[in-house]
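The excerpt is restricted to a subset of chains, each kept in its original location.
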Amino acid sequence: MISTPDQFTIAGKQYSSRLLVGTGKYKDFAQTHEAITESGAQIVTVAIRRVNLGQDKSQPNLLDVLPMDKFTILPNTAGCYNAQDAVRTLRLARELLDGHKLVKLEVLADDQTLFPNMPETLIAAKELVRDGFDVMVYCSDDPIQAKALEDIGCVAVMPLASLIGSGMGILNPWNLQIIIDRVKVPVLVDAGIGTASDAAYAMELGCDGVLMNTAIAKANHPVQMARAMRHAVLAGREAFLAGRMPKKIYQGSPSSPVEGKIS
Amino acid sequence: MVQITLNGAVVEIMSDSFTISALVAIRGLAKARVAVELNGAIVPKSQHSLTVIKHGDKIEIVVAVGGG
């Protein structure tokens, strides 16, 4: 049993929620805010884009909806296809967020799969670590390269469960298991979660956390799914800590006493 | 007549002593949380009022938006 609250630490800061969420694909900021509040997430990802010079300046900004004093803002490099663009984007993010160091690096290979470009990811990670960033890195489930990213100095490795936005769930739990066994920094499943049981399963494998966006934002009822995911991550985490019963492939085992039956 | 590229679009400015701060202000972004890049290099907020825009400058002004 855990008497102390079950926290986890990224880049020296403790968090009680192991569910990280994206802020894209919502109907409007109201839904974004309600869903993220229900999710209980403390870390939320944002993208960096050119200011829309045409837009009405009175309309609220995302950071008004998700204030930096309430949430840890995690700027990402979504849409970057090489190391240079990713590094440049995160330097802008750091300036934008007053020197904020915690970032999510993702260098994509193509816009059809959004699969990570691992060689460019390794280059960008080296450069960002050298430049003083705390890098959480989206990567493939290759255990060797995940370990290499830790060795470079990334503060968390975030292998995909399946393609970004696919909702296919965890396609290769075995590779994730090897990563979890070998990597000391937090391992978070990023991308591919489709529903609550996927998130619970990821946590049962021993992941330190789960990052998702589409599974919540594109559910029929995003706010309710956000709540489902909060429970799912807690469920999976508790189950991992509780230590599941062994599987018995064949023989059933009665839950009621075999003695004392009437006859 | 200063011609610059702002967020990818060609824009003309009627002054040759126009600063980043002024640009941000007339764009109504004075209070907004933005970051500015000038010709590929970050311009710290502290430098916005000291940085004069020159003909041919490439300027990016970015914000945080919803993303996953």
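Per-chain residue numbering starts at 1, and chain names A and B are given in the order in which the chains are listed.
Note that a residue touches a chain if its C-beta (ideal position, glycine included) is under 8 Å from a C-beta of that chain, and two chains touch if they have at least 3 such contacts.
Because the structure is a prediction, the values reported are computed rather than measured.
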Problem set entry | Assembly formula (labels as shown, counts from the whole structure file) | A x4, B x4
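Note that in this section only the chains that are shown with their structure count from here on.
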Exercise. Which whole number of Å gives the spacing of the CA centres of chain A and chain B?
Worked result: 33
Problem set entry | Touching residues (chain side chain B, partner chain A) in the complex | 6-8, 27-29, 32-37, 40, 42, 44-45, 60-68
Problem set entry | Residue ranges of chain A in contact with chain B within the complex | 21-26, 32, 45-51, 53, 57, 61-63, 73, 75-76, 78, 88, 91-93, 95-97, 164, 212-214, 217
